[in-house]
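One protein chain is absent from this view; the other protein chains keep their places.
The block that comes next holds chain A.
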Amino acid sequence: MADNMTGGDRREPTVIVDDAHVVYRIQQSATPGTGSPLASFKRLVTGTKPATMREVHAIKGVSFIAYKGEAVGLIGTNGSGKSTLLRAIAGLLPVERGAIYAAGQPSLLGVSAALMNDLPGERNVVLGCLAMGMTPAEVKAKTKDIIDFSGINERGDFSSLPMRTYSSGMGARLRFAIAAAKQHDVLLIDEALATGDAKFRRRSEQRVRDLRAQAGTVFLVSHSEQSIRDTCERAIWLESGLIRADGATDDVLKEYEAYVKR
């Protein structure tokens, strides 16, 4: 793992994470009595924190550098902080301490990427593309390609039906198709390919390789060792918000397997 850290002059870094901490603050549904307007008012006036405020320290000081043209696999058990780390890199969650630097605007592709469920797939494509900063002309030109790539119309005209009528795999395919329509310096993929069928997985893995070839950096979170092995040459193992290992995929996966089997 030391060779990932040296040679900053030879390779161009695209993501630098410097001792980052991420904390979630959760407002729990209040116990009876504390939710009344009077109680809220008292809290506002006195400026006290409600007793129902809890904190989850999800990332506890992570540092690494990722370079241009690299595909980095992120592994770790459930709740280890993988999704949180990606959100922080994408700038969607503020860091509590430390800093994260990135080239351009990293783009996150996650399972929970919320498009509007009541709207048809087509309109979600438009909305998603506009939200990525495309112009209406670009969106118009790309809409058909995106829907074709996602393949949601293979079984009838689904692009005009609301997204809540899609199967989870279809939703994931559409979201991936939208995100992949744009050239990203840094693309963060959080289990977004997991629900796709074999055919779509092949196609999307090809797309990931294309994106890398265009000198981008790709982060991939997956619980499938196979897809990490296939797409990434470097892996980072995250556990309880800390890095346990960082290095060549095979080495890290071996360590990780030993840990999980234990």
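Couple of notes before you dig in:
Methods note: a contact is a pair of C-beta atoms (placed from the backbone, for glycine too) under 8 Å apart; a residue touches a chain by one contact, two chains touch by 3 or more; residues count from 1.
The rule is simple: contacts and distances are computed from a predicted model.
According to its UniProt record, the chain left out of view corresponds to "Transport permease protein" among "4Fe-4S dicluster domain-containing protein", "Hydrogenase maturation factor HypA", "Transport permease protein" or "Phenylacetate-CoA oxygenase". Residue in contact with the omitted chain (choice from A:Phe64, A:Phe149 or A:Phe200): A:Phe64.
When the omitted chain is restored, the residue from A:Ile59, A:Val126 or A:Cys232 that touches it is A:Val126. Residue positions on chain A in contact with the hidden chain: 1, 5-9, 12-16, 18-19, 24-27, 35-37, 40-41, 43-44, 50, 63-65, 87-95, 99-103, 105-108, 110, 112-116, 118-119, 123, 126-128, 130-133, 135-136, 242-244, 246, in rising order.
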